[in-house]
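Of the protein chains in this complex, one is absent; all others appear in place.
On to chain A.
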Amino acid sequence: MDKRTGEAVRYLGYGNHAVDEDTLGLIEASFSELSETAKKRIVYRIFELQTPDDEQVIIGNYLVKSRNLARNLQGCEKVVLLGATLGAGVDLLLRRYALTEVARAAVMQACAAADLEEYLDEWQEGFKKKMAKEGWYLRPRFSPGYGDFSILCQEQILRMLDAAKRIGLTMTDSYMLTPTKSVTALIGLGRENTLCGKGGCEECEKTDCVYRRST
């Protein structure tokens, strides 16, 4: 099973259990339908970073208070802001299946999330190589909503990226990204190859979560 499929299975709540054939069939079909429908786009910008203390960071001239983020970016000199989306077509597809076939809607929901993660991973891999040539090392991606990094920061991040214009990524009044299958994230850039600070699941303090990555 490839990583993307494994992630989709995890999002569907299988934990350590083996996935059944029918669901696997649905997952494969969903990925193939998504590959036709998704219009993946990404926008990023590199900003100067200052970390005055262990609970705030300054990105460009934007001040963010977050202990978790400050820890993630410790020792970095620059930071990449990025936004990525699968596009509005995926939302239409999800709405449609919610009406006609809710099993497929739920599976596609998980697949879309996994697809987006993979897209970011692949992009990041390329970006990492590019930055390595200039002597920069990347930290794990970190998104608004992780730990004490407020989801309210979404607004300023989108604005600094000009994300609406560049990739059609916007947010609602309650700070939810639209199209829904989208992310914003930060990646610290440092001169040293430190392994400190993991990303995503491993960083989360909720250790009893059924969706937690088992590795």
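Note that contacts are C-beta pairs under 8 Å (C-beta built on N, C-alpha and C of every residue); 3 or more make two chains touch, one makes a residue touch a chain; residues count from 1.
One rule holds in what follows: contacts and distances are computed from a predicted model.
Set against the options "Nitrite reductase large subunit NirB", "Polymer-forming cytoskeletal", "Monovalent cation/H(+) antiporter subunit G" or "Methionine synthase", the UniProt name belonging to the omitted chain is "Methionine synthase". Within the full complex, the residue among A:Lys3, A:Lys65, A:Arg96 or A:Arg213 touching the omitted chain is A:Arg96. For chain A, the residues touching the chain absent from view are 12-14, 17, 19-23, 25-26, 28-29, 32-33, 39, 41, 45-48, 60-62, 78, 87-89, 91-92, 94-96, 98-103, 105-107, 109, 145, 151-152, 156, 158-160, 164-168, 170-176, 178-180.
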